[in-house]
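Below is a structure I'd like to ask you about.
Left out: one protein chain. Kept in place: all the others.
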Amino acid sequence: MSEVDSADMGPWLSPDDMEYVRRKVPILYVDVVPVRLDSLGHVDAVGMLLLALDGTIERSFPTGRVLFHESLREALARHIDKDLGAMSLPQLPASLTPFAVSEYFPTPGTGLYDARQHAVSLAYIVPMQGDCHPGSDSLEFSWFTPGELRIPELQAELKEGHDVLLREAMAQLGIA
Amino acid sequence: MSEVDSADMGPWLSPDDMEYVRRKVPILYVDVVPVRLDSLGHVDAVGMLLLALDGTIERSFPTGRVLFHESLREALARHIDKDLGAMSLPQLPASLTPFAVSEYFPTPGTGLYDARQHAVSLAYIVPMQGDCHPGSDSLEFSWFTPGELRIPELQAELKEGHDVLLREAMAQLGIA
Amino acid sequence: MSEVDSADMGPWLSPDDMEYVRRKVPILYVDVVPVRLDSLGHVDAVGMLLLALDGTIERSFPTGRVLFHESLREALARHIDKDLGAMSLPQLPASLTPFAVSEYFPTPGTGLYDARQHAVSLAYIVPMQGDCHPGSDSLEFSWFTPGELRIPELQAELKEGHDVLLREAMAQLGIA
Partner (left out) sequence: MSEVDSADMGPWLSPDDMEYVRRKVPILYVDVVPVRLDSLGHVDAVGMLLLALDGTIERSFPTGRVLFHESLREALARHIDKDLGAMSLPQLPASLTPFAVSEYFPTPGTGLYDARQHAVSLAYIVPMQGDCHPGSDSLEFSWFTPGELRIPELQAELKEGHDVLLREAMAQLGIA
């Protein structure tokens, strides 16, 4: 592991650095729950990505790491841009208070599980005012109505933790 | 007082009815803190009305009563339309959870004071994406930067309770 | 309807007054979700009342009207005392911001339904540190573990709106 090399990468970490850091401290993430609102603020639809990960296909909300020296708002904007495209026109939140906080541990049985790391994720509901197009990391991006979101089979397609996150978002949006 | 007459008014109350009800139950209000956000969600400015009320001039956030059979969202939309104009293009909140709750009592010395009534007001931060023009009830509508909002003299121009509301909004917006 | 008589009742309203006011303005309520927490703040159990109302038996969270000139905190304390007893030792919330807001309308099909009135209810999670004993209005008070709360049949026993409230509370408590 070379500090010089990794320093050259700026806030990005080499795979070795990342693996090293992941066993030292909790890693900070942001989660985005994209929503389409009507003119009164009622939720028309909630959006999710479809991902192929490690041979399985599952749904996920846009999510990602907060980089060194990156603000939470910059991390939100970067992950939205990458996962939903430059034309998604997000309305980033006026307040940094997340509507939900998720904790993932690398040990099965202590809550939500993430084999790679101990992660803490701050989740935000983000109204989208443009067109969302999935980035190269995902197979598709789809909108679901409140009625569809309540279907257990759809919730079961969400990856570890994001099923809980969906139910937390539905509570926040008044469609629990 | 005639129930038939007042029933004819729909959700609006005659002055007699209003005065009668005001001595019976707490009256529900909504408060709007209009904000202009940059593309990352940072607050650029907070807006306030300038009103001439009972011979004094003071600043106020848009506020008003929730009518019988009117939803909170409809009340927010109606008061924004009346006070900031049809071109203000508000982004009404995805969640009905207010960022602050204010209680006004008709007795001096028990918290915030409102000679007319016992009122409970639910406050929402509302990003404005259009142009705000004051309605006929107010003299002007002005935007203030975070730096200006911290000036005690400006805060002192706000009417009873709205100075507290401004500081609560500043805390929520990360500019306390 | 006599104003003199009703004024004599203080903040309480005569049945006639109550019926009159209920057709004029939204009526303000508070909802209480009683919880038992462990030393780290994890929820051990959520409590509900069992009520016999109009010939049907259903579960409910403690709830009730905010009286004229009564603060939200006083209303919470009064309804907890009445429904859960003087030994329930509630830890009333440090913040008045509710975790959920419910709207009930007297017209079927426009959201939550309450035949009697248009009501807006502010809901608070309240840790109980003593023993809860149901008041005379209810048949029993029971605690349910997070596992039990997820059972659809239990949720179906809750009265109109309180099933939604339970799911909103579970999201807030991290057990969605």
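So that you can tell them apart, the chains are marked A, B and C in the order they are listed, and the count of residues begins at 1 in each.
Keep this in mind: contacts are C-beta pairs under 8 Å (C-beta built on N, C-alpha and C of every residue); 3 or more make two chains touch, one makes a residue touch a chain.
What you see is a predicted model, and the numbers here were worked out from it, not measured in a lab.
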item: Interface partners of the hidden chain - shown chains only, full complex considered; value: A, B, C
item: Of C:Arg73, C:His133 or C:Arg150, the residue in touch with the unshown chain; value: C:Arg73
item: Hidden partner interface residues of chain B, rising order; value: 100, 164, 167-168, 170-172, 176
item: Positions on chain C where the hidden chain makes contact; value: 35, 37, 39-43, 71, 73-74, 76-77, 91-97, 99, 125, 127, 172-174
item: Touch list for chain A against the chain that is not drawn; value: 3, 6-7, 13, 17, 20-21, 23-28, 65-72, 96-101, 103, 105-107, 111, 118, 120, 122
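By our rule, only the chains that are shown with their structure count from here on.
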item: Among all chain pairs, the one with the most C-beta contacts; value: B-C
item: Chain A-chain C separation of Cα centroids, rounded to whole Å; value: 34
item: Shared interface positions of chain A, touching two or more other chains; value: 172
